[in-house]
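One chain of protein is taken out of this complex; the other chains stay put.
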Amino acid sequence: MNEWIYIQNAVVPALWKGLVVSIELIVPSAIMGLLLGIVVGTLRVYGSVFLRLLSDGYVVLFRGVPLLVQLFTWYFGLPHIGIFLSPFSASVLGFTLCSAAYHSEYVRGALLSIKRGQIMAAQSLGFSTLDTLRYIVLPQAIRRALPGCGNEIIYLIKYSSLAYMITCIELTGQAKALASQSFKYLEIFLIVGFIYLVLVSIASWLLNKLENALVIPGFELYKS
Amino acid sequence: MTNRDPILKIENISKKYGSKEILRSISLEIKKGETKVLIGPSGAGKSTLLQCINFLVMPDTGKVYLDGRCINSRKKKELYTYRQQVGMIFQDFNLFDHLTALENVSIGLIRVKKIKRSEANERAMQELKRVGLEEHANKYPAQLSGGQKQRVSIARALAMDPKVMLLDEPTSALDPELVGEVLNVIRNLVESGMTMLMATHQINFAAAVADEIIFMENGTIIEHGPPQEILFKPKNSRTKSFCSKINEIYGDMLT
Partner (left out) sequence: MVEGSIVTIGVVFGAMFLGLILGVPIAIGQVYGKPFLRKIIAVYVWFFRGIPLLVLLFLFYFGFLPLLGLNLPAFTVASIVLGLISSAYQSQIFRGAILSLPEGQLKAARALGMSDFSAICNIILPQALRLSIPGWSNEYSIILKDSAVTYALGVPEIMARTHFVATRTYEHLILYATAGLLYLILTFAGTKALRILEEKVRIPGYATR
């Protein structure tokens, strides 16, 4: 009985607070990461030689270095050059830059998979370069990149827990605090694990719905 | 301008890929309502020539005139307007894979010509009817046969009201039994007075519809003239050997 009261009075409010912070971390990071990833992916395919080199370098670096190292760099490293970020901003910055590098891989692959004939056909009808990209290339590329980018967003949900390591107290951070007070590690981390499972499952269900809504004959192959 | 002025004129078009010369100073002109057919072995440069005319491949040198006006391909607006007036049919159709047959035909009208969607769809439907595909309007390219895809692509080009059409081997990616339906649509176009420049291996068909046949090899025009002359009394020895090879394959129709 005591246990139940403890859960109601301490665990639920704390985890709820943590969950809200987690979602506040995930949503902007996912959106900005995806947008930046689309830009970087497009540059890697259509950019000038210099831009291509630059964006390729960015991707190698941010995919090759552990996210935790990146977060530590932003949080503990940047103050050395006079930039002070709050734990929350440093986390969002880290998540955005890292997931953009991964998104750009999928966007790049999708853009490269579009046959040159599609672009030639649009040009032969008098489409401008921008309109070709907007009405012909992107609608096809997005369908092909969606499964990969969706996966990346699911990874982001899980990796958002690393924000705790730079003292941004989100879901995992709240759980750690609760657990070290009460020593109920098993119960609390099982609950938290379950919450993450629910978040991840909801996200993948939504992404699946979106993929199904966008599916058209000729593009089924790219469904995950 | 009179009917005798060429509607499309190209002058000294050359194109190199690296050190390989694909086109060597090609010139030709087409008058309104004429159908000219490019023949020649694979690798002769027919495809590159057609794509250069539309600036899908940028020629290294040379000029293109439409209705007597020289096209400046560096000016984007001018280039886009020009391309709207020149229809292009590709060997491998190049239908937009994410759009239905109807949307394939209407997208140029909506996005390039900025016509209202309802009007554009109505017009697109007319064009699909013209190529006999109104029942397939809502199918996606992946659900159509090769012949049907090529007919949709012809409808897509026609919807833009082109002054000239360029056809790049429109039947060579098709299974033999599907060639006929596409050739029928093209024959109807010839009869309706469309101006066309077509590359093809269908010598039989070329002989029947062409006003002039142009024989190309190694990036140059070897010989051109009325079908009877080129196919039966070629002056140049290379034209002769190409035609006799073709004769071996399609022997029964050229004798």
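Chains: A and B, in written order; residue numbering restarts at 1 for each.
Throughout what follows, a contact is a pair of C-beta atoms (placed from the backbone, for glycine too) under 8 Å apart; a residue touches a chain by one contact, two chains touch by 3 or more.
Just so you know, these numbers come straight off a predicted model, no measurement behind them.
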item	value
Partners of the unshown chain among those that are drawn	A
Touching residue (missing chain; options A:43, A:67, A:169 or A:207)	A:67
Residue in contact with the excluded chain [from A:58, A:127, A:159 or A:219]	A:159
Touch residues of chain A, complete complex, unshown partner	60-61, 64-70, 72-73, 76-81, 158-162, 164-165, 172, 175-176, 179, 185-187, 189-190, 192-193, 196-197, 200-201
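Please note the rule applied: only the chains that are shown with their structure count from here on.
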item	value
Residue numbers on chain A that touch chain B, as the complex places them	115, 117-118, 120-129, 131, 135-136, 139-140, 143, 216-219
Contact footprint of chain A on chain B as seen in their complex	51, 54, 56, 76, 80-84, 86-88, 90, 92-98, 107-108, 111-112, 139-143, 153, 156-157, 160
